[in-house]
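Complex shown without one protein chain; remaining protein chains in place.
Take a look at subunit A:
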Amino acid sequence: MNRAVDPRDLNVHHADGVAKGDVLLEAKDVSLRFGGVKAITKISFDIRKGEIRAIIGPNGAGKTSMLNVINGFYTPQEGTITFRGVERRAMRTTDAARQGIARTFQNIALFKGMTTLDNIMTGRITLQKSNIFAQAIWRGPALREELEHRHRVEEIIDFLEIQHIRKVPVGRLPYGLQKRVELGRALAAEPALLLLDEPMAGMNLEEKEDMSRFILDVNSQFGTTIALIEHDMGVVMDISDRVVVLDYGRKIGDGPPDEVSKNQNVIDAYLGVPHE
């Protein structure tokens, strides 16, 4: 990581005391069980501010569970999550959103009947200050606030190059574009930490290249810290700064991409060496 610190980094809505390169989120000895099934066992790793952190592993390795723990959907039975220096246990997902964690989903979760613009506007919801009554009357401060939100949303639309589908209901869009709209909605929340669950799943090569470029640009232009789950190893190795590898709910590797790809445990996990 030799990117220079830029004043624009400080523009991130959720200003925090964490400097670039310092630990933004730390998971310590996290274990998660569903009844008798161990989804995650004693996993520890950290995410540093400003980096692109990938979580990889074979099917059922516990990647999505890990992401769900981070954004508060699951509460681990053991271990701690520390976000911006504050340790937390049980929390609601809305709290995670207010703290500045936004995410996209493996199976797109947009409002199909709403337009691209409206979908992205919903991403601003945690940032809205005026109350529902003021918004209903839609005069004065509430109107001004909406104009400002709309401006930020238009910047995201411009950034993701989706001007041509601004007014199209997302249900009519092809899959690759829906993925982009979902990224837009997550960005609209101006997150400190952006979680991407398989952003390239089901895409063709060109769409993958586009999405990779958007992820890199989000990271460099907005300074957003990104944690992503991805199956496409080529993509992961190209765009991430550090990779954590899970297998059967355990961490088997952690480090820069080229280091991880030489790790014997990782190679075994992917090539399917029998577990004793």
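In the analysis below, a contact is a pair of C-beta atoms (placed from the backbone, for glycine too) under 8 Å apart; a residue touches a chain by one contact, two chains touch by 3 or more; residues count from 1.
Following the convention adopted for this analysis, contacts and distances are computed from a predicted model.
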{"item": "Protein name (UniProt record) of the chain left out of view, among \"AMP-binding protein\", \"Glycolate oxidase subunit GlcE\", \"dihydrouracil dehydrogenase (NAD(+))\" or \"Branched-chain amino acid ABC transporter permease\"", "value": "\"AMP-binding protein\""}
{"item": "Contacting the left-out chain in the complete assembly, out of A:Asp158, A:Asp238 or A:Glu259", "value": "A:Asp158"}
{"item": "Option from A:Ser44, A:Ser220 or A:Ser261 whose C-beta touches the chain left out", "value": "A:Ser220"}
{"item": "Positions on subunit A where the hidden chain makes contact", "value": "3-4, 6, 150-151, 154-155, 157-159, 161, 163-164, 166, 206, 213, 216-217, 220-221"}
